[in-house]
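In this view, the complex is presented without one of its protein chains, the others remaining in place.
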Amino acid sequence: MGQVLIVAECQDGRLSDATQELIGRGRELAQATGGTVTLAAFGEGARDALRDADADVAVVVNGDGVQQYNPEVYEEALAAMVEDRQPALVLLSNTTMGMDLGASLAARQARPMVAYCTALWRDDDALLATSQIYGGKLAADVEVPDGAVVTVIPGSWPAAGSSGSPRIEEMPSPAAAHTRVLKVMEAESGGDVDITRADILVSVGRGLQDPDNLELADQLAEALGGVVSCSRPVVDAGWLPRSRQVGKSGKTVKPKLYFALGISGAPEHLQGMKDAELIVAVNSDENAPIFEVAHYGATVDILDLMPALTERLEGRAG
Amino acid sequence: MLRTLLMALTVAMVVAAGALFARRVAAIVGVMRTARPTLRTDRVGERIQSVVEHVLLHRRMFRITLSGVLHYFIFSGFVVLLIDIVETVGEVFVPGFTVGRILAPLVDIWVILVAIGILLALYNRLIIRPARFQGSDEKDAFLILGLIGAIIVGIVIHDSFFPFVAREVLHVPDPVAHAHFLGWGLSRLWVALGWTGPGAASVGYAFGYLLDMGVVLAFLAYLPYSKHLHIFAAVPNIFIRNLGPKGALLAKPVEESMAIRTFQDLSWKDISDLYTCTECGRCQAVCPAHAAGQPLSPKMVILELRDALNERIARGTAFSAEEPPLAGGVISKEELWACTTCGACQEACPVFIEHVPKIAGMRAALLEEGDIDPNAQKVLVAWDRQGNSFGQPARKRPVWAKNIDVPIKDARKEPVDWLWFVGDFAALDPRVQRLTQLIARLLHHAGVDFGILYESEANAGNEALRIGEYGLFEALALKNIEALNKAQYRRIFTTDPHSLNALKNEYRKFGFEAEVLHYTEAFLELIDQGQLSVSSVPVRATYHDPCYLGRWNGIVEAPRQLMQRLGVDLVEMPRHGAQSFCCGAGGGRIWMDETGITDRPANQRIREAMRLSNVHFFVVACPKDVSMFNASVTAMGVEEEMRVVDMAELLAVAVGLESAEETLLVSS
Partner (left out) sequence: MKIAVLMKDVPDLVEELEVEDGALPLDDMSFVPSEWDDQALEEALLMKEEADVEVTAVAIDTGDVDNMLFTALAKGADRAVKLVGDFSRTLPNRLRARLFAQYCQAQAIDVVLTGVQAIDDLDGQIAGLVAGLTGRAHASVVRDVHIEGSQVTCVQEYSGGKMAEMQLAVPAVLGIQAARKPPRYVTIAKVRQIQKSATLEEVEAEAGTAPLVTVRRIYKPEAAGHAEMWGDDVDAVAESIVRLLEDKKLLRS
């Protein structure tokens, strides 16, 4: 294989975990066939971040319009790079940027593409990818032709442990003729919480037993960077406002993580959360129906678990 | 001189009042003529009978004793008033006229009864102040009571002066002077005061005459502008009431749209309803949405419509499309979506006003604008795509029939005696599936040859129609009818009252007229025919009548008899039978947002049951009730004190399929 081109994303001055994952797999694939790994990164800040990345070359695009993601600027730069280097494989993460650039780059350069990749491996002579389709209900094994663009779902495999010292090349940023970023908004905090937009929900049910125990849930949610939601009886009791209710007569949520604590899993409740990406249920009753939709479960007392988990999470951060 | 003056005044007043009255009535009739048609003049015999029952006998009125009695006094006063009017006008226009010694004292007796009626009404409105009057025009009520009071005072005054006028001025005999005993009594006062000469008597008589006739005619002119139009409108409105089938929301298939946007989209009976409302608030008092703290009151729906129509008639814009729409304008969408279509309002209304078709029609208008609760919208889509409210694949509908030990025939493939129409909740709600299987085992135990339609059964469409989605209802109905027509069966029964209502009442308009029973009726029959022998289940329990079983379909006896056969000690809640209180689930409410509900109707119902002494079992006969009331006892934390039990569970214990301990039927 020739060159593997990886589009890097930075976060708080570091390469994102998702990018680290791409680098790890890109390196393995390149090594097996004597190819090289090239990173494409944007902005002054990226230079530090990829200093010890496990890549042979890192191209840093610099100039106007790269500090904040701008699809046009980024795409022009990448298109020029691809045109210039003719990589055998282009890897992007399936983030907003990957969704934006993967397909347009492939179409523009008339390259084949595989989206929603969760596995990428070499089998005999062919490069194969698993694509997660139908909302994760099915998987497809796809042959990845030479020169393809592949967008990978973050978290699909472990990040690279290795490091290197890539040769850094500079590239001036192309001009943005059609697209302007007007303003950047950080995540909203405070105000009326919208549980449908939260990535992580700590959801409590009647197992909470007493409104005083809500504090435990709040602390856990804080430690996780999530929001507290609940089942209907908790709202009925007046412990939480109706806007926090998950279920048939409340909100339908689809967070990345749904923690069901002391919730039995009545059909009306399940209707509102069964499509969450990851469901962890804790309920002292091992026959509670919530375990039928949960991915992971435990039969412990939530009043013991919540503080224990919060402590562990805080210990880890501190 | 006196006669001439009174005759001239009478004629002038009659003409003026008559003109005002006629103008108003003509305007209202004008609106009715352009409204949608509906057939309400068939079955004349039955109609007359219902007028006798509900006008002469006040059947519904007597459900609230005080109000019934006081109204009956005042109501009959109006009948007797006619005697007085004939007599009074006769005295003046035809010298020597009299109604005779028998009718005359009747007037005085009824004057007393009316006076008592007025006092009771004042007591009711000033001291008891029932909440149902909230929002009614109380000033109007007092004004009317005052006018009626003035009339009876006028009657007594002119009667008391008439003997002197007859003797001194008209020179005619007055054979009934003593018969008007109140007037006679009062006349003793005039004798004592010496007001018996031609001058004084004429003045007194004229005063009484004008107070009586003047107020009567003023009343006539004022009536059509007030709630007291019901005095005239009630009789025809009861005559043109909906004679049923009660449970059919729409009598005929809809061609264009069932949406109600303008007054023209109402039927002429609907318009008549608006002017018949007595503002009594009986409907409001029984409305679960109102009791739950939601902004809906069926009374206010009628009054808001009436007031808007009156304003528009005054502006000459009754049919203008420029005016705000009825749905979402005159009646807010919060009001409209709050209705459970339980029908308690219609059942309570003494003058047979039909609230639910108006509400459903206005919902249809909202729906056509795309305005609907997001959760309910998902359900509509699921009915359309999968044929059930759970959004489950149609193939999953019969899963409950897969892993049980009794064979369940496929009625599409082989003839069956009983065809079981299962319904969404019974088929797909995991909590109810267990009960559905129990019923299958009970049928098997009784040796019944039964089958189901498997995945060819779809939701019956009862709620789709009540949400206002006629097209979807029709599609579901036709799909089911097609499946039913292909199957071979003798009778149909269903576990779900909502399905029962649709199959029995709504499918007729598509020509489907098979006999449909509820499972309580079916099992009662099996027991009575000796096919199912039961032992006693001696528990003390109360029974909740589902709206679509008891009220809309009049099936109140079968479940009670069934419980009696099972030896259950039934303790009735205050509201039962056709007066049962809705659980809050109907009309699509079970899928809608609960914002605005301060006290869930199902919780109120559980509290009602808990006030009964020593009752710990709450028997239900509707799959939705199983979900609703179980959720209530959970939320209220009273699972130990009140256990929700389905009729099927009682039956299972009674025939020995389950032990009492297993089914938790033993009192703790």
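Chains: A and B, in written order; residue numbering restarts at 1 for each.
Note that contacts are C-beta pairs under 8 Å (C-beta built on N, C-alpha and C of every residue); 3 or more make two chains touch, one makes a residue touch a chain.
None of these values were measured; they are calculated from a predicted model.
Asker: Give me the visible chains that the unshown chain touches, in label order.
Answerer: Those shown chains that the absent chain touches are A, B.
Asker: Out of A:L5, A:A55, A:L101 or A:V152, point to the residue that touches the absent chain in the complete complex.
Answerer: Checking each option in A:L5, A:A55, A:L101 or A:V152, the one touching the absent chain turns out to be A:L101.
Asker: Out of B:R395, B:K413 or B:R490, which residue would touch the omitted chain in the full complex?
Answerer: Checking the options B:R395, B:K413 or B:R490, the one contacting the hidden chain is B:R395.
Asker: Would you mind spotting which of A:C10, A:L29, A:I195 or A:A281 touches the chain that isn't drawn?
Answerer: A:A281
Asker: Touching the hidden chain in the full complex, which residues of chain A are there? Just list them.
Answerer: Touching the chain left out of view, chain A contributes residues 17-18, 68-72, 95-96, 99-116, 128, 131-145, 148-149, 154-155, 177-188, 197, 199-200, 224-225, 256-257, 278-282, 286, 291-301, 304-305, 308-309, 312-313, 316-317.
Asker: Name every residue on chain B in touch with the hidden partner chain.
Answerer: 257, 364, 367-368, 370, 372, 374, 377, 380-382, 384-386, 391-393, 395, 469-472, 474-475
Definition applied: only the chains that are shown with their structure count from here on.
Asker: Indicate the whole-number Å distance between the mean C-alpha point of chain A and the mean C-alpha point of chain B.
Answerer: 57
Asker: Show which residues of chain A lie in contact with chain B when the two form their complex.
Answerer: Residues in contact with chain B: 206, 232-233, 236-237, 242, 248-249, 252, 266-268, 289.
Asker: Which of the residues in chain B come into contact with chain A in the complex?
Answerer: Chain B residues touching chain A: 375, 429-431, 591-595, 600, 627, 631, 634-635.
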